[in-house]
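Here the complex is missing one protein chain, while the rest keep their positions.
Presenting chain A:
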Amino acid sequence: MRKGIFSVLRRSPFAVCTARNMAARMMGVVACVVMLATVAPDMAQAFSDEELRNIAEQLDDNSATKKVAVIEKMAADGDPRVAPILKAMLDGDLYVRDSDEHVVIATKKGKVFTHIDIVSGEVAGESSSKELSKIKVNNRLRGALRDALATLNLFSPDINVRTAAVEQIMDARDPAMLPLLLRAIEREEDETLLARMQLAEATMALAAGETTDERLAAIAVLASETTPQIRAVLSQFVASAEAEGYQPEVVEAAKDALSSVERRLSTWQTVGDVYRGISLGSVLLLAAVGLAITFGVMGVINMAHGEMIMIGAYTTFVVQQALAPFLPSGSAWSLAISVPAAFLVAGAVGVVIERCVIRFLYGRPLETLLATWGVSLALQQAIRSIFGATNQQVTAPDFMSGAIEFSTGLVLTYNRLWIILFSVIVVAGIAGVLRYTAFGLQMRAVTQNRRMAGSVGIRTGYVDALTFGLGSGIAGIAGVALSQISNVSPNLGQTYIIDSFMVVVFGGVGNLWGTVLGAFSLGIVNKFLEPVAGAVLAKIFVLIALILFIQKRPKGLFALKGRAVEA
């Protein structure tokens, strides 16, 4: 189906006359004569207004096959007015207006659709959704539209548009695109883009190449690249070369190239695993760092810790809903306001729990465990009663959507990057509070020796409440971050409670740095195991390894020394 588009495109005179590949050459003789005689102005309006309107109306058809044919026809002659129409269709903004059966591009604002005439590109009225019927697209059409747009955009004055077009062509790897690509190569002035274009050319030339020299040249270009596409091109070529019995040197060269590409890709794979491990580690760290304070420092087995995270996430949701009328969508402000709000709300809930339940149970771990577990169920059900059992939507701000994509297949998503950064900031903040503030000093004193701290005049009960509040508040902050990658549902906390305990126990109870190291090492180990063993087994292995480790070192990675760990 893709071939169809480009067989039509070969009508372009320039492409055919310079085309190096065989198929084009065969047609070339005839086509050059015909086309050079007429010398159509490059990229001019190939359709008359009436023709454009008529052909666009044919897009409104029930058969996808017919629509693809129309798209091919529209893109074939390089009319500059076609690209916006196809783009609108790809975005689902192309409609048929019921009043006059005209095809229009319509953009929605509130409940009103503004119509734009496809021929003139000017505003042509507005209406509600009832007077428009959408021209439907499916995935097959989206593919055809993107390919068509790529060829149209190859000559765009905007370098970013051209770059995207080249990448699309590289993905599609249709030999029929080659003539047009060669034409673009001759015109391209940007060095980097030119290199990408030549690479794209090589991927196609490899399959289309006729002689040993052509093939070897193409392999040489490809061998130095490190992308999954090149690996696919080479492995397909190796398979077909062996099947069809090409020259041994070609097969050899291709195999060498393939293995060197694969070697480099596997290095990148490892880099990716490490990154994903760090990212998982940062999530674990955020979830666990509050617990490191309530459980690690105070020794309270706090089963309601997960619910503090959940409360933080729901605070984010409430703040976003409350600010929605005042802020544009995608604004980062609601998230920025959510951080202190979540800290305060979750912290306050934490203080209330400590004052009402936990302070009566110090020194009785089993009862604390059961009581906090009960609190966690109560909080879950409370949230369920207030907000309902269904997920709530927290929209991501613009700066947290999308990803940095490397051509090597490595993808660093922005939300994960920000969460890594955020976890570092949060931990640094806590470390600062513990180390440099009077409250931190009192807290450490109470942890290390409660009686002595009391004797020197520290109000231990007050410090307990605030410490528990701090731990809960930090869990609330974690909830803000987790609302970006996870469900905002009453069950949010349950997902993280076990992992959090694992991190704290592994890292060493009562030690912040142990928690940091514990979180990152568990994250990385998990991510290295996952591709090999699968997600379920990886979790089990990590758990078993942790149990064995605790047997060997019952106090975790970093144990507090001295008299600190009295019951």
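Things worth noting here:
Following the convention adopted for this analysis, a contact is a pair of C-beta atoms (placed from the backbone, for glycine too) under 8 Å apart; a residue touches a chain by one contact, two chains touch by 3 or more; residues count from 1.
Quick note on the criterion: contacts and distances are computed from a predicted model.
The listed choices are "hydrogenase (acceptor)", "Protocatechuate 3,4-dioxygenase", "Branched-chain amino acid ABC transporter substrate-binding protein" or "Fe-S cluster assembly protein SufD"; the UniProt protein name belonging to the chain that is not shown reads "Branched-chain amino acid ABC transporter substrate-binding protein". Checked against the hidden chain, the listed residues A:R53, A:K87, A:R450 or A:K539 yield one contact partner: A:K539. Of A:P84, A:G125 or A:G143, it is A:G143 that touches the chain left out of the display. For the chain left out of this panel, the touching residue among A:L181, A:V221, A:L280 or A:V319 is A:L280.
Note on the undisplayed chain: of the listed residues A:N160, A:T192 or A:Q236, the one touching it is A:Q236.
Contact residues of chain A toward the unshown chain are 1, 64-65, 92, 136, 138-140, 142-143, 146, 171, 173, 228-229, 231-233, 235-236, 269, 272-273, 276, 279-280, 283, 380-381, 384, 388-393, 395-396, 401-403, 405, 409, 411, 413-416, 485-491, 494-495, 527, 530-531, 534-536, 539.
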